[in-house]
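Handing you a structure now.
One protein chain is absent from this view; the other protein chains keep their places.
Our next item is chain A:
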Amino acid sequence: MTGATLPHDTAPRLRTLGQDLLGLALIALAGLAGYALFPDNLAFLTRVVSVALLVLSLDLIVGYCGIASLGQGALYGTGAYAAGIACLHGVTEPFLLILIGAAAGAVMGLLMGAVMLRAHGLPQLVLSIAIVQLLHEAANKASSITGGSDGLSGMVPAPLFGVFEFDLWGRSAYFFGLALLILVFAALRFIVRSPFGMVCRGLKEDPLRISALGIRAFPVLLKMFAISGAVAGMGGALAAIATQVVGLDSVSFEISANALVMLVLGGIGHLYGALIGTVIFMALEHVVAAINPFHWMTLVGAVLIAIVLFAPRGLSGTLDEAARLLTRSRWRAGR
């Protein structure tokens, strides 16, 4: 029995493993290409990596649980401030700072989830906005800890492995961020394919069906909020380490809304979409804003409308579809 099912079992497993390794290799390659092509823009590229973590974290909530949020900056900002404050108080080891960002983000994720999961639909979305606005105000008011509207500055993270300085070149920060992104991405691919990940997908589709199986939705979703918070918090901590400043913009409605735009642009519920959306949005912003700072949002708006109309599953979804069509016709031809 087991012997008979073995080939049937291992083939898809090897295929998904292959896909994952390929995906990770592609991310690493794209990261290296970014380094090779734009060696003078490493600070910007590091910011892309940091925001990619934020958008990935949002995909866990939106794409895998079906919960819309316009307040993900609350988690990102919490990570950024936690790492920043820790660094100013003498915790300078970069790995430790990332862990602190993750932990702070996870705790805030739990709190945010506990509040947001009380509601559904539009009220839930409004709660997410309220939370990020509240935190923004709190960070503004608690200036003795957060630096208020001036933000935190003067953090000096210790060199990576005691060797690579986080200097003006930003090389250490970039490679540190890229490695972090690849690790997180691999972990998330694993998580979304765990039993927990499957239940989340089910909850997104039909919560009633899941409860009819005897599975309670609340703890599952809360867990996802914590994971999402940890990922967003790492993104924030990375930004704090790389830029050595933490400002109110990291815990803002604007960054939250932009994250959602990036996610929709790239396609929700794939993880890859989060990366693609972030890179395209931020590259557009970078290039167009340099040419015409006033009209760049117009362009983003136009691109978004085009995507919603012509590629409703986002760029990654459309690429997926195209790939499937291609392989299917090849498969047919092969028969």
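As a convention for this text, contacts are C-beta pairs under 8 Å (C-beta built on N, C-alpha and C of every residue); 3 or more make two chains touch, one makes a residue touch a chain; residues count from 1.
Just so it is clear, contacts and distances are computed from a predicted model.
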item: Among "Pyruvate dehydrogenase E1 component subunit alpha", "ABC transporter ATP-binding protein", "Tyrosinase" or "Zinc finger protein", UniProt-listed name of the chain not shown; value: "ABC transporter ATP-binding protein"
item: Contact with the hidden chain (one of A:E137, A:D206, A:D249 or A:E321); value: A:D206
item: Option from A:R118, A:R193, A:H295 or A:R324 whose C-beta touches the chain left out; value: A:R193
item: Residue of A:V220, A:A257, A:L284 or A:V303 touching the missing chain in the full complex; value: A:V220
item: Touching residues on chain A - with respect to the absent chain; value: 1-2, 5, 9, 12-13, 190-191, 193-199, 201-202, 205-206, 208-209, 211-216, 219-220, 223, 227
